[in-house]
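Have a look at this one.
Only a single protein chain was left out; the remaining protein chains are all shown in position.
In this document, chain identifiers A and B correspond to the written order of the chains, with residue numbering beginning at 1 in each.
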Amino acid sequence: MPDVVVVGAGVVGAACAYYAARAGLDVLVVDRGAVAGGTTGAGEGNVLVSDKGPGPELDLALLSNRLWRDLAADGPDGGPDGGFEFEAKGGLVVAETDEVLEALTGLAGEQGVECVAVAAGELGDYEPHLAKGLAGGVFYPHDAQVQPMLAAARLIRRGAERFGHGALMLRTGVTVTGFLRDGDRVTGVTTSCGDILAGAVVNAAGTWGGEIAALAGVRVPILPRRGFILVTEPLAGPLIRHKVYTAGYVTAVASDSEGLETSAVVESTPSGPVLIGASRERVGFDRTISVPVLERLARQAVELFPALAAYRVIRAYCGFRPYCPDHLPVIGEDPRVPGLYHACGHEGAGIGLAPATGHLIARLLAGLDPDLDLAPFSPDRFPQEAS
Amino acid sequence: MTRIHDLAVVGAGPAGVAGALTAALAGLDVVLVDGAGRPGGQYFRRPAEGFHAARPGALHHGLDRFTRQWEALRERAEVLLSTRVWAVERADGAITVRCLEGDREERPRTVTARGLLVATGAHDRPLPFPGWDLPGVLTAGGAQALLKGDLVVAGRRVVVAGTGPFLLPVAAGLADAGAQVLGVHEANRRFGLARHPLLAAGRAAEALGYAARLARHRVPYSGREAVIAAHGETALTHVTVASLDAAWRPLSTRTVECDTLACGYGFVPQLDLPLQLDCATRRDPDGGPVVAVDAGMRTSVPGVYAAGEATGVGGAALAEVEGRIAGRAAAADLGRPTPPDPALSRRRDRLAAFARALQGAYPLRPGWQDWLRDDTLVCRCEEVPLSAVREAQAMGAVDARSVKLLARPGMGWCQGRMCGYAVACLVGEDPAPPRRPIAQPVRLGDLAARARPAPDGRKTSSEG
Partner (left out) sequence: MSGPYRLVRARPEPEFEISVDGAPVAVVPGQSVGAAMHGAGIRSWRTTRFGGRPRGLYCGIGVCFDCLVTVNGVPSLRACLTEARPGDLVTTGEAPAPSGAGGER
């Protein structure tokens, strides 16, 4: 019997499993599909500290950023990319207008994150192909990038290889259908492939985390927020050196609009293509492609990097970010259901925040104090009645 | 105001042209779009005008009939050649067809219609083997297209391999055109002429014709044989031909010197456009997805029809019949009086049954996986070797999609068109309907050109 069953083999589940195994626990990861087949397989791989205002999410992001670096440096072959294309390339946030630049530098001041103000005339030193006429920007050396699918798969494998045979196992094609209980306490899960007894269960089911919670009779409101990404043809060399995006976001708080929002996030990848994100829409789990959204993403990218106009888009995909009403993830033991731990609802930052989430969950599972205040992420912070 | 046609047809092969003409004759305002510069699709691909071929029909049966249909269509419908469709959308009962016009200019152009007939045909289905990406290795259809469209003989010393009746016209065409065809290696059993499935399909003359032509050129045609490796430094110099057991595992091998290999294991229907509209699919007998249609070639999406290879691989004659049925259904659905034509439906049923029989006679057997070595590329575009696919599987990528996410087969330029079938087989599943929201590469500048700026310029958080 494993000490812990982790539901979900996305990047968050993988990180939870890895750190739990490292803490000496026997871990079984189950997923109804394949490894990284959920939202982790539909994201972009940004590991950002630059985009978060001061507060609990930034603290989580900073911890996670450090942990990503450790995980990369600790890769099996000692290579700098950890086996998952980790690149500490830094992020350049650019402002279109002086007004936005002011807001951007203001935010940078409050964040307390290492950063460098970049004057308009210096932008070209960072990104030679950046459009002319931008007001300036801020460079965040800590922003990084990973290939999220590889990261999830390799973390699970690394954990299995490193922490003793049997300490970390993955079972794919196993759908969790309910919980085994002893009174209130969770003692395992029922699945499409039989019951699994365990000391604790971690709900790392991402966008479907609310469904898992419901199986345990508790409400954790997680909803899908659709996003599209454009993928270009492979480029011979990197056109874009850093992660680059526009600062428009600092002028708007996290939006609660149902409607379409887009902002340009552009980056080269080690495999050659440029990734262009990202849109946000609340349309449920609707996969139908929306050409106007793709057009808007293209326009924003070309406005930022005019040279991109000549390159072709060969692919587009969409995914569903797991979001909570207050845009914070759910991390911690559920006081209503002892033995059930949640690690889900990371919205558009689950890749970046995965290691910190895993690390914190592992500490809880091992009976240690978490080294970050988890109150803002508590599972019972939402009103119980359906909204 | 953009003009709204009654019916947009994508594909100027036998299915699309017959469908467009039938619909136009029934009174519909039709627009037909094809990415190629000349009509004909794959089967009726014809030499460029500059050749002034007096007998283009020497390369295919029934070209005259097709040409008459095409001429009739041109008088009754708008035709847009060299116009590739990269996306179709449906909103408020109208279909928007997004195109790129010009083979190199790629000017964006939009066509709008009340109905859509998808007649996008198929492409070759390759199987990987060591060396299959060497220059000089072509798909069987590719060699055929070069000959039919450009009057270029693919090589001097040519080996033809794969499975299916299509190998015969390819070999016969190459031999007639002057290539030395060293052999036709059919991986399935070689049917004696008396039992050849083409006879059952009522195409005896065709089958006899190929046999006679191959015999005249002394081209050996052998069954249970395959090219299991191609060799050469920078271009093909020789191939390894193996005799196979019933499961296609190699029994013994020999080497054949050649400069060209034309190789194909059947066809894969092009489903990008119907899948963008969420048309339901079904499985063909070979396990591959095809568009599901009713007796009127209607897909599950109202106003969207499909005909030809997209509804199941069945050849040019079936494609034409299906096109005509679809054209009639579209006309009827838009209120044009169209009496039923039971003879047409019976003909379709008969040809479709033959197509199924043919597919049954030329199945793909799993032994081809034994031809691969660890370093054999499975995906040509992203240069993914078999070992990387196996490593991804070992890490928990249990389906083709997650293998693609981890190891990248299908992530490159061709978007899995060439490797998709093989990767699905390697992970032990039937190929999934391909999701390609962008059916043809489109320049970012062109995509950007139509976009309106965000309504209030507002943007929100950035992290993707």
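Please note the rule applied: contacts are C-beta pairs under 8 Å (C-beta built on N, C-alpha and C of every residue); 3 or more make two chains touch, one makes a residue touch a chain.
Since this is a predicted model, take the numbers as computed values, not measurements.
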item: Neighbouring displayed chains - absent chain, whole complex; value: A, B
item: Given B:Glu89, B:Asp124 or B:Glu309, the one touching the chain that is not displayed; value: B:Asp124
item: Contacting the left-out chain in the complete assembly, out of A:Pro128, A:Gly164, A:Gly217 or A:Pro335; value: A:Pro128
item: Chain not shown: contacting residue from B:Val31, B:Ala154 or B:Leu351; value: B:Ala154
item: Residue among A:Asp59, A:Glu102, A:Glu233 or A:Asp326 that touches the chain left out of view; value: A:Glu233
item: Residues of chain A in contact with the chain not shown; value: 124, 127-133, 233-237, 239, 272, 305-307, 309-310, 312
item: Residues in chain B touching the chain absent from view; value: 35-37, 42, 47-56, 58-59, 103-104, 123-124, 133-139, 141-147, 149-154, 176-179, 234-235, 270, 380-383, 412-414, 417-418, 441
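Please note the rule applied: only the chains that are shown with their structure count from here on.
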item: Distance from the mean Cα position of chain B to that of chain A, given in whole angstrom; value: 39
item: Residue ranges of chain B in contact with chain A within the complex; value: 87, 89, 96, 98, 276, 278, 382, 392, 394-399, 401-402, 405-406, 408, 411-413, 415, 435-438, 441-445, 447-448, 450-454, 457-464
item: Complex interface listing, chain A residues touching chain B; value: 9, 31, 33-37, 41, 43-46, 48, 51, 93, 149-150, 153-154, 156-157, 170, 172-173, 227, 229-230, 232-234, 245-249, 251-252, 254-255, 261-263, 265, 271, 276-278, 280, 287-289, 291-292, 294-296, 298-299, 301-303, 308-317, 348-349, 352
